[in-house]
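Notes to accompany the following structure.
Other chains of the complex are left out, but the ones given are in their true place.
Going by the order they are written in, the chains are A and B; count residues from 1 in each one.
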Amino acid sequence: MKRKSQSVLRAVSGPAAASRPSLSSLSVGHGKRVRMWRMLYAHGARNGTLAVLPLDQGLEHGPTDFFPNPEALDTDFQFRLAVEGDYSAIALGIGLAEKYMKEFCGRVPLILKLNGKTNIADDAEAVSPLSASVEDAVRLGADAVGFTLYVGSPREEVGVRDFQTVRRDCERLGMPIVMWAYPRGRAIEAKGGKGTLYAQDYAARVAEELGADVVKLHEPDEDNERCPEPYRSLREPAPARLRRVVRSAGRVMVLFSGGVKQDNDAAVLRKVGLYMEAGATGVMFGRNMWLRSFSQALALTRQVHRILSRHPR
Amino acid sequence: MKRKSQSVLRAVSGPAAASRPSLSSLSVGHGKRVRMWRMLYAHGARNGTLAVLPLDQGLEHGPTDFFPNPEALDTDFQFRLAVEGDYSAIALGIGLAEKYMKEFCGRVPLILKLNGKTNIADDAEAVSPLSASVEDAVRLGADAVGFTLYVGSPREEVGVRDFQTVRRDCERLGMPIVMWAYPRGRAIEAKGGKGTLYAQDYAARVAEELGADVVKLHEPDEDNERCPEPYRSLREPAPARLRRVVRSAGRVMVLFSGGVKQDNDAAVLRKVGLYMEAGATGVMFGRNMWLRSFSQALALTRQVHRILSRHPR
């Protein structure tokens, strides 16, 4: 793990993994480094880790997700939580960013999610169309863009081409890319499902080979009979599975997501610890945060920061 | 509702929800605000509400829709109605705008509908191709563009990409976007149908997340057995359903449509009252207006304005 976290840091903040990057060490024009720095060291635990608050569920799943906490339907809720909870970043799409960010800008970094889709049609050939551009992100003062790639979808091709456009613009404009690397589609279902170690491990590697800076993954489940070998025969416990995925992501920083809401705070925090011990750079928890009341969410956020602060990168 | 209408106003006319925006408060280059202002405060009830007269049925449904009132086949009819009835805007496509607007321009704001299709082929994989551009809208002096998104269609992807192009041009040229957010296609049919609360509620949220300024929705029907949970189990009366949809649209102004013609004026007006009490910004009634005789339509229009004037936003 040592080696891993160091190499990540090297990739992002320069040759000396131990010395904290500072503004004076930044070259002119290194926009990507400036922006990563703000998320890694000016917010959250400020130690090279990341705690990101995502809000794209309204598009991806519909208003359904807000039923347990109707307050969260008003994006003010998430923005206030992100600012008061000092998140490394809030991640959302162009519509919400344009409409709600005004009063909060400068107070929390923005990851502008560039693509997305509804879940009305099925995912057999999933593709996530671009609904915003890297130039939108620059205009809005974002510190990164988010991009969903449906790894293994029969239309993976379309996603890869879109990603290539986004990556090129990010290169030109100094913008980091966070990839939501999501195995999806009828082919991955036939090979064990999107949640397996096989699927998540492959997704981690894809993020690295295609050029993401940060990757959002799900905690990998055990493999099953339909997974290809050698995964099918692996019988690794959860921590080993998490470490494997982090290793496969190489120099890409890994964020694990929380998935559906868990009521038990302690269980959520145990997850965070597990992820960080496996070498993750941080977490991206949405429903597990904003489906709690504001004060509960804030309290839980602070506990997350506390765990992250024990895992400097 | 208070909170809702204020936040909408804030989004459109600046920080002070109570103070009416004025020309002097507009920054140079804020074309979108200038144009929204004309529709919200220089026409119709002039109180931040919207009464829009749409005319895209000839393309979307064919001349069929005009059979009950053949006079309405000549777009002069709708333009005269829009001007004499002082509508907030008339919404139609490039062909009608180019050919009929000349004598009316300046007298009623134009929402140029940018895409559309016939209903000859079925809607299983509906997509609405662009037939005009934001630059056309600017050239014609329009105050907004209209865009139909078939939410949940298996080809939703194509619509989202088109919308992204339109939104980018609107950003560049200061043009508001009215989204016709229409659930459509075989997937939504399998999940209860396009008219359900589930469908309309999702569409409202999509409009906000993708970046519309105004959204046109249908009054939501009750959910049915095929709708996903938690909608399937909801048993909310019509007013609650309307409020739910308005809330899901967040800071996007909601217009409810009238659908097929109702002969009973009082029933139409009851609908308007219901919509405005639910927090809508206004209505978009086509066939319920221009399928009446000119004098009847004009009279009904004035009664609608009267209701809107009781619901300042």
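FYI, a residue touches a chain if its C-beta (ideal position, glycine included) is under 8 Å from a C-beta of that chain, and two chains touch if they have at least 3 such contacts.
Quick caveat, the model's predicted, so the values are computed rather than measured.
Novice: Assuming the complex is a homo-oligomer with 2 chains given explicitly, what is its full copy count?
Specialist: 5
Simple rule for what comes next: only the chains that are shown with their structure count from here on.
Novice: Compute the distance, rounded to whole Å, between the mean C-alpha positions of chain A and chain B.
Specialist: One centre to the other, that is 35 Å.
Novice: Residue numbers of chain B touching chain A in their complex, please.
Specialist: My answer: residues 7, 11, 151-154, 156-158, 160-161, 163-164, 167-168, 171, 183, 185, 187-188, 191, 198, 201-202, 204-212, 228-231, 244, 247-248, 250-252.
Novice: In their shared complex, at which residues does chain A touch chain B?
Specialist: Touching chain B from chain A are residues 56, 58-59, 62-64, 67, 70, 73-75, 92-96, 98-100, 116-118, 120-122, 127, 129-133, 136, 139.
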